[in-house]
Every structure is written in structure tokens, then in C-alpha cells.
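Only one protein chain is missing from this complex, and each of the others stays in its spot.
Think of it as A and B in the order they're written, each chain with its own count starting at 1.
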Amino acid sequence: MRLLSRLSVTVFRLAAFGSGLLTIAVFLMMLSFGWPLLTDGQFFTLLAGEWNPANGLFGIYPMVVGSISIAFLALLFSLPVSLGTSFVATVLAPPPVRRFVLGIIRFMAGVPTVIYGFVAVFMLVPFMREQITGGSGLNILTAAIVLAVLIAPTMIVFFVSGLKNVKPEYCLAVDALGARPVQKLIFLLIPQAWPSIVSGIIMGLGRAMGDTLISLMLAGNSIAIPASVSDSGRTLTAHIALVIAADFSSMEFKSIFACGLVLYIFTVIVVVALRWVSPGQDLRSI
Amino acid sequence: MSHLKKVFWSVLMLLSVAVITEASDLDKFDAEKGVLKIAGGTAHIPVMKEAAKMIMQKNSAIRITIAGGGSGVGIKQVGEGLIDIGNAGRKATEKEISQYGLHMVKWAIDGVGVIVNPKNSVTSLTTKQLNEIFSGKITNWKEVGGGDKSINLYDRDAASGTRSVFWKKALKKGDVSTKANIVVSNGAMKTAIAGDPYGIGYVSVGHIDATVAPVALDGVVPDLANVKNGDYKVSRGLYSITKGEPVGLARLFLEFLLSPTGQKIAESKGFISVQ
Partner (left out) sequence: MMRKSYERFIVLFSWGSFLFLSAILLFIFIYLVMRGGGTIGSRLVFGDVSPLDALLLRQRVFDGLLPAIVGTFVLVVLAVGIALPVGLAAGIYMAEYASGWIKKILSALFDVLAGLPSIVIGLAGFSLTLFLHKILPNRIGPCLLISALALSFLIMPYVVRSTQMALESIPLALRHTAPAMGATRLQNILYVLLPNCLPDILGGAILAIGRAAEDTAVIMLTGVVASAGLPRSLFEQFEALPFYIYYISSQYANPEELQMGFGAALLLLVLCGILFVFAFLMEQLIQRRMLR
């Protein structure tokens, strides 16, 4: 019996340490494949350089710009809508309807990314082309709009959990003062739930940066540095998917590990930021 | 015998001939089993799929997987031994051949044609105009005789053999604008242009169908006849590549591509037989 329990602890520990170490191993793998780029300071040249394999340029700067602009634009669109929906789900709707609202949001979170992309290809792209941006309709704005819808449920879940967890005593006090729902929101709930709201924003940004399919299908994937939201652009993630098949010994191939490293470091920053903002929460709650 | 009946009988005759040749070309696969991995050139895919389907229907112990990626990928992956047959829409370079000891089989002739959406009124361009469109100097269709709409460029990634042929022979190695949208295969190019009324791109001539409109280059329409008689210059072979002399299933598959049935498949998919 003693042996069994010793053995079981070893198994549990092995599982935890093993998976934890694998997380580090992923980083080391990127590092080792991208090592030739790092040794003579090339990494930073790559970060700031342009991509044009035909002329021997393997910089990922255009993709960094693409990723950041699509992610922040998506966040910009998604934030007000997500906040509004979370207000409905916590304060504005009558209690039975709140559950229904949350149910819909949770279901939205479960809709496969590829389905959003698929429908957008046939509906949103022609609309953007003819009515809004002109050009091919495959551009940063189109991708950002779809991404905004994609990250909304993630953010809403964070916002709702924050707004709900405000101390009931405070709520009662404010209610007793005769506050209207919106006043309660603005003067009590939002300030109290601030850490959760910031966590939700960070999470949403993380998801937007990490998504591959939407930008691959909708952003156009051009290698130019995008100058406006109606330009075609390429993200770091889409770049990995597009270049993965290149010659394994080429600079092109090595550069995707630079993209991987950038995304990895970005994730670490997100995690650190999240823990700093609200120590209780973590990424796995979504 | 009525006319209709005559047609009916001749069709039936043809069909039975087809069935007989198929049967004999496929017989070699009877005793085989195993997996054959194919990847690379995307112009090849329709032919590969059809051939694979025939072979697997004949003998279900054989499994053939087909992936795209582009010619560069086909050559590299077969060289590294990740796949059995790599397809390429361009010749492998001397360096690639010597580095990996590649063996090339050319089983069809194809062209690379410029395409636009069927709604586009532009049906002909000069080489100079084409060059200026792809380098980003001409940005509006009205400059080449079309409507007042900006031109949407579609380009392929660097691994594409179609791109390298098009770039060498049609653009004469001229600049290509970095603002072009990038698509990953011949199929994707066709789909993109079919969906974009103001787009321009290039595909394997075999892939041109009613959903897109071919654009004549210096007065020559990119079609099978013009590629065949040499009038249309942007032509190329379609290759399948093995590492070293092909053996086993890969050898049988390549032989099948060159057999009458295989060549018939190639022709039915819009390519020119090498025989």
C-alpha cells in the first residue's frame, strides 16, 4: 500500500513536471532551430527588416506590423461590444434572461474558428470589396472585424465574472441608495471589477494575436508593410502557415522560428501581465 | 441505322476501349500494397487525384495521400525523404538534382496563363502592360482598357513552380509588387479570381475553366492549342520527382502516369500529353 502511494505520487509528479518541462522544451526547440539567426545579432535585423526572399531579405517586420495592427483593431472593435454585452448579462437584463444571454455567449465561444472564416469569405469579403474598402476585400479591416467577433466571448466571460464577483454588501448598499442600474455599473461595478476587465482585455489581445486561420483566410497575406487598414497584410501566425513548407535549410524556413519565438515571448508577456493585474485569475479559466 | 444510334454505338465502343486500356494499365497494381505519399506542385493535383482514385478503386490495399505545398516543397520533401513522389511545375535545378540525387519524370506539358474575372472586359494585354500591372505601375483597369476600378493583384508564394515559370517567361524576371495578395495553390488562385471581379492572377492553363477568363498575351490566348503548337511561349513541363531511380509503388505510379490511361487523365484535366 505504501509502495502504491509512493508510486502514485511519482506518477502525478512526473505528469506535472513533464508537461511543464515540455512547455519549456517548445521554447528551446524554437530557439535551436532559429539559433543561426540569433547568433550574430541577425534576430533584430530580422525583426526590423522586410521580407523579400527573391532579394535575400528575410525580415519579419511586415508580419509583426500585420499581427499587431489586426489584433489591436480587433480589440478596438470588440471591447465596446463585449463590455455592453457583459452589462446586459449582469445588470441590465432581468435575471432569467441573463442566463440565456450567457448561454448564447458560451455557445459563441464554442463555434469553430474555421466557420467564422468560411462564412466571412463568402459574405463579408464581397461586401467589403464593393461597399467599404474597395480593392480585393481581403485586408486588415476585414480580418479584424471577424477577429473582433471571435474574441468577444472570451472577453465577455472575463468581464461577467468580474462584474458578478463584486461584494453583495456593496451592491445592496448602492441599491439602497436608489441608484439606477447604469449608475451602479459606472460608480460601483466597473471600478470594483477593474482587474477582471483588464484581464479580459489582455486575454482578448492574446487570442487575437494568436489566431492563425482568420488572418490567413481574410487578410490577403501580402508581404508589403501595410500602410492602411484597407491594405492586404500578413500576420506572424499566417506567415508560419504559409512558409512552413519551404526548404528546410533555407533562411525562409529559419525565419518562421523567429516568428514562433516572437509569438512565444508575446504569450509570456501576456501571462505576466495577467498575473500582475489580477493574481487570482489565469489563462486556463477560459 | 439512324444518326443517333450511330453516335450511341461509337460512344459505347469508345467507352469499352477506355475500360479495356484502363484495366490493363492498372493490372500491375494488383499484387501491390502499401502507402504512397505525394506532395508538391498544385497544378498536378487534379490528375494525381484522378489517378489515385482509379488505382485505389482497383486495389484497396494501396493508399495514396496527396498534398499540395508548391513545387519547391515537392522537390525538397522528396529530397529529404519525407514523401515518395514530389511534384514540380518547373525543372529541378542542377543544385537540387545533385544535392539529393533526384530523378525527374515529365508526364505532361502545360502553360501558365494570365486570368481575370469573366466580368472583366479586358481580354488582352501586352507583355509590357502585364509587367507594369504586376510591378504596380499600372494600378487601374482603365489604363489597360477596362473599367475605372483599381487592379487587385494575386500572386503565389516563393515555393510555387507556376510562379517561377510565370516570372521568368511572362514577366521576364521583372519586379512583382509586394502589395499583391498571396494564395497558396493553382486551385486557390482560380477560386480567388473567380470571386474577385477586379482581380488578376495566373494559373496553370489546365486549370482555366468557365469561372475565370484567360487573357491573351501579346495577342496569343493561353489555351491548349496555342501551347501545343508553340505560339504561347509561357509553357512548361509537369514533373514528378523521386529520390534516385523510382522503385516499388512510386515506379508503378509513374509508369501509370505515362501509360495511355494516365495520359488520357492528363488530357481530360486540360494538359497536353507528352506522347
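To be clear about the criterion, contacts are C-beta pairs under 8 Å (C-beta built on N, C-alpha and C of every residue); 3 or more make two chains touch, one makes a residue touch a chain.
Since the model is a prediction, treat every value here as computed from it, not as a measurement.
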Selected residue (touches chain absent from view) among A:38, A:68 or A:263: A:263
Selected residue (touches chain absent from view) among A:104, A:132, A:198 or A:251: A:104
Residue numbers in chain B that touch the chain omitted from display: 35, 37, 39, 46, 49, 52-53, 56-57, 60, 63, 65-68, 80-83, 183-185, 187-188, 190-192
Positions on chain A contacted by the hidden chain, ascending: 1, 4-5, 8-9, 11-20, 22-26, 29-30, 33, 80-85, 87-89, 92, 101, 103-108, 110-119, 121-123, 149, 152, 180-183, 185-186, 206, 209-213, 217, 237, 240-241, 244, 248, 256-257, 260, 263-264, 267-268, 270-271, 274-275, 282-285
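Assume only the chains that are shown with their structure count from here on.
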For chain A paired with chain B, centre-to-centre distance based on mean C-alpha positions, whole Å: 38
Chain B partner contacts - residues on chain A that touch it in the complex: 50, 52-54, 125-126, 129, 134-138, 220-224, 231-232, 234, 242-243, 245-248, 252
Sites on chain B touched by chain A in the complex: 69-70, 72-73, 76-77, 80, 150, 152, 154, 157-159, 177-184, 192, 195-196, 198-199
